Each structure stands twice: as structure tokens, then as C-alpha cells.
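Here is the structure we will look at.
Apart from one protein chain that is not included, each protein chain of the complex appears where it belongs.
The block that comes next holds chain A.
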Amino acid sequence: MAQKSTPKSARQAKIDAVRKDGGGGVNRIVVGAVVAVVAIIAVVGGVVVAERNQQDRVGTSTTVPAGASGMGQGFVANADVTLQPNAPTLEVYEDFQCPACALFEQVMGGTVADLAKEGKIKLVYHLKTFLDANLRTTHSLTMGNAAMCAADAGKFQAFHDAVYANMPAQEGQGWPTAQVRGFAEGAGITGAALDAWQTCVDERKYGTYVESTEESSSKAGINSTPTVVLDGQKLDFNAVPDPAALKAAVEAATK
């Protein structure tokens, strides 16, 4: 009882006065402004950090490999072969971390390489890196760059095949640095060429290029791997399940 009769402090009286006429305790505008500022900083900051991480990942080198006609353009794997008349273009979209690509290579890889060597197709690879985003890794980009470095030594196909023949036990695990160097050596890159390959890998010489083929293929709506395009037509693996069917399809596309 004694408590109740104690006069209110001046502060409490002020608070009560505000509550009566404003109907609010804390100042709504102040809290709203704080929340809005925090939200804007979080969103803008998040976008800036994401953008910067993406650039850090790719690096600054803007070299385009000799086998590609420009940024975003596929890499021609058999530019040194004289094509047979009216040979169709076979475009292969692959991400080095993609298990289904390894399966495709296991079944079709030899046939594709033979057709390319015989000049029956113009073989174009579009390296994709979208699995890096899903798996939170950089292996797709690293291997794409390393494969382009192998292309400098004329050993793209052998390096590419070695990677798919040695997929990590689990998707996303990647390849140890020593193993990747082993792929290069196994592909026949030795001596000064091996040193050049290593420098190219360390500098991420083709990082921007590999990311550019990811971008351009993604813009074209190709977001799953392996995607194989023969003479402009997406290959349906149900219709073309084996090497014999692939050879027949290539023959049919040779006009």
C-alpha cells in the first residue's frame, strides 16, 4: 500500500505521458530507421561480398586459349586435324566434378576422341563450373584452368581423359595438387612444358576464360551436364545410348 502512494518519478511520468498521447512506448520511427539501415547494410554488403568472392575465385588473368576464338567461346579440341567434308560439330558441355560426365566419358569418350581424330567431327568442349556453386568448392574451375594449361602443351584431351578416369570417391572432394600434376605428367607434359603448365595453374591463367564459358552456356540455357549438342541439336541419351548409336548419329549429321 505504501508503495502505491509513493509519487511517480518524473521520468516515469514522462513515459506515461508519451504513452497516453502517442500510444507507443519506444519511438517507432527510431527503431524503424535502425532496422531499415541494418537491413540495407546486410543486403548491399552481402551482394558486394558475394561479387568480390566470385572475382577472387576467377582471378584477373584474361588470356583466351589458342583453341578458343574468344571469351565465352568453346575450346576446339581437334583444331590440328583436317576435317572431312561436311563434318558436323559436336559440342560437349562438361563440368569436371560431374559424375554423370565421368559416366559419359567412360561409355562414349573413346568414340568421341576417335571421331575427332579421324576428322569426322569438329569437337568443341565448353567447360562448365556450376557445380562449384552447388558444392561450395573451386575444383571445377581449378581443373578447367588446369586442362586449358594442358592445352597450351597440346595435351588437353589426355589430361581431360585422365581427370575423368580418376574421379574423387565423393562428389565435391576434388583432387590433391600432386595428383593433378600427375595427370599432367601422365598426359605427356614434361620438362620445360611441365614448368610452364605449373606456372599457368598457379596463375589461374585461364580462370576468367573458363568462367566465361560457364556464363555463356548458362545464358544459352545449358545448366546441366553432360549436355552434348550435335550439329545444333541436343543429343538425347535415351535415343543415343552407346558408341554405335553415336557413330550413326554423326554419320546422319554429315551432309
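In the analysis below, contacts are C-beta pairs under 8 Å (C-beta built on N, C-alpha and C of every residue); 3 or more make two chains touch, one makes a residue touch a chain; residues count from 1.
As a working rule, contacts and distances are computed from a predicted model.
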Under which of the names "Carbohydrate ABC transporter ATP-binding protein, CUT1 family", "Circularly permuted type 2 ATP-grasp protein", "Methylamine utilisation protein MauE domain-containing protein" or "PadR family transcriptional regulator" is the non-displayed chain listed in UniProt? "Methylamine utilisation protein MauE domain-containing protein"
Taking the full complex into account, find the residue in A:V31, A:A66, A:A165 or A:A244 that is in contact with the omitted chain. A:V31
Check each of A:A66, A:A133, A:A165 or A:A244 against the chain that is not shown and name the one that touches it. A:A133
On chain A, what residues meet the omitted chain? 19, 23-26, 28, 31-32, 35, 39, 42-43, 46-47, 50-51, 53-54, 130, 132-134, 136, 215, 218-219, 221-224
